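Reviewing the structure listed below.
What follows is an incomplete set of chains from the complex, kept in their original frame.
Per-chain numbering from 1; labels A, B and C assigned in written order.
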């Protein structure tokens, strides 16, 4: 048996992935995706069967939202993580945010997409585009010519800054590490050291935040222009005091899971490409 | 009397313009904008009064949609072009798509925004951003890495190509004139001569059209990828056989008047800046 | 007879052109290029013979430097414009800066490269790169991060600004026309209206001039930083008071004919491509 895939649970992204694998000539079976008509003929009636017919199990990103059941919005099946784990023993498994108990199962070969740098960078492309789309929808001026601050110069910050510059915005990047500030300068953005952030905050028309701590707190929000737009990309609990921003009538969008929403086909391609990279390395 | 403005009719763009003129210290009166509460105190009860109190009349872009009445969506007043013309005699007047009879009135100094190159270029920025926003909303992949065709290398084509390249797309530009093709090469896009268009059409993920003739006809639509997105920016009647595209299930968006929709404040700023340029020249 | 070329006089650019035409399968003869060993076997002993064997005469850019003789630095032949004209009657002729007497000869079909927009734009690419090379060689800091002024937003100004921005420079463009200033803004450079030039001149590290009048006169040079570099690309007499700049010890390079010097093969390709465009149009 060679690279037969079991697609278990997941959202549209996994549906698209399934179709792409078929197009590339792979055999697939599916489980907990019974609401998707096009995948009907690949559906197995039991988890056992799905697993038995495959050598690679691909499941949801994240694998679970509640810590107990597999994330399967296109199914009525309630599949527990525990059951999946038991049935998947001895197999390769790929999904997102996989619990430690599964990761450490030595009978299995487990790959967590969210820990694979390649996947994270590809997702940053779609996240950056989604963030720009939101800014375009919500901000009543053009990005071109606007003063835009990008806070955090990680993967998303890097790609987002490049795109904003390409749109004609004046791009300022906040960072703390000297090496990041040096890269920011090298790429032609204006570096803003965290310690100088406050004195500059009043200049920005749009602020994108990627820092997952409360950086835009009350004190800083008091310094932000009233007409500014904040797009917070930081995962829960975000980097903005949303309540206070609302109170001050600063328009603030907390934007999560953008790749699946804004570029669902690309998001599936990133999963596919990462799977192929893993396979090839082995 | 020096640079007192009468704002007559028009949409949100003229409302924003009115506020900007006030902010810059100019005196204004308004007419046919009575649905806008913030402008109430500048409203005149008659056209005569408005005109009498001003030396520059600014009206809608376009001045009329039906050729008979002034375009005044924020008013219940039915003001005929003829009446406006009679009352405005002897004044400076600025609006969009002004009829020849008014333009040729030698008692007046008439400026048509749509014939002012500066205004057209500024609008191209907002149009290009609006077009990109639509593509992001409608296309299920990222622009980054996509093969994108821009047809027509006029003002919008130039700015749009630059932004798409800045977003990481692979940009192809269709043109007919050798000088345009030379610029396209100079700017780092791939030039496609109109005569070679057909053989390349199947490669594009997204097609933006700025050419105001039926260029994407049935024969060419047959060559376009089924998954492609067409964003047609050409004014009435557009450059696409929309019926046939629909029949072929090629997603097609006919996008007009983007600056006012996607960047209303910028759109008003362009009007303001153009007005100031005219004033300064005189 | 169909597209047989007579290459008459000219410098390295025409030598490279000759080789390219041969590679593309065309027949050529040469005259007044006898110092080029590789072209020996295509040489004709007389102008008559060269002309008789060809239907398109390609000669030097510019055709003459002194107004009397054909520009032929790779030859000992002294060929007068008058003689060339008499012998070329009835033929197609392509060269640069062709005198009116030849252009108006109705027995001939005459194309002046320097009047063909396509050629001028392609040359602007090589000129812009050459200008950047000179700036890199002469300026002791990186272009990245420097404040650079481009004066004149014609063909060279447009391409040069784009490249400088791409290198990470902060690009300011001087222009007079509102439409140029609008494009400058659209492309993400900082527009400087000529009337505001003086108050900004002290900020620039490097100044590129494309304006063919004395714009950097004594008064303005007094405003330029002592450490600044001026690269003047304007044809004779240039746009800088070179004497005064020298006196003030402001490093100034007057850079002409860059395509042939900095990118001789590209320069020949531009001639070739322009020739092919002319042929194709006919």
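Here are a few things to note about the model shown:
Rule of thumb we're sticking to: a contact is a pair of C-beta atoms (placed from the backbone, for glycine too) under 8 Å apart; a residue touches a chain by one contact, two chains touch by 3 or more.
Remember, it's a predicted structure, so these values are computed and weren't measured experimentally.
The complex in this file is a homo-oligomer whose displayed part has 3 chains and whose full count of copies is 4.
Just so it is clear, only the chains that are shown with their structure count from here on.
Omitting chain A while holding the rest fixed, one finds the remaining chains still held together by touching in one piece.
With centres taken as mean C-alpha coordinates, the chain found closest to the middle of all protein C-alpha atoms is B. Of all residue numbers used where chain A meets chain B, over half belong to both copies. The two sides are thus made of the same residues. Chain A and chain B have centres, each the mean of its CA atoms, that are 36 Å apart.
Chain A and chain C have CA centres that are 50 Å apart. Across the assembly, chain A contributes residues 144-145, 165, 168 that each touch 2 or more other chains.
Against chain B, in their complex, chain A makes its touches with residues 125-126, 129-130, 132-133, 136-137, 139-145, 162-163, 165-168, 262-266, 269.
Put simply, chain C touches chain A in their complex at residues 144-145, 165, 168-169, 185-188. Within the complex formed with chain C, the chain B residues making contact are 117-118, 121-122, 124-125, 158-159, 162, 178-179, 181-183, 185-187, 277.
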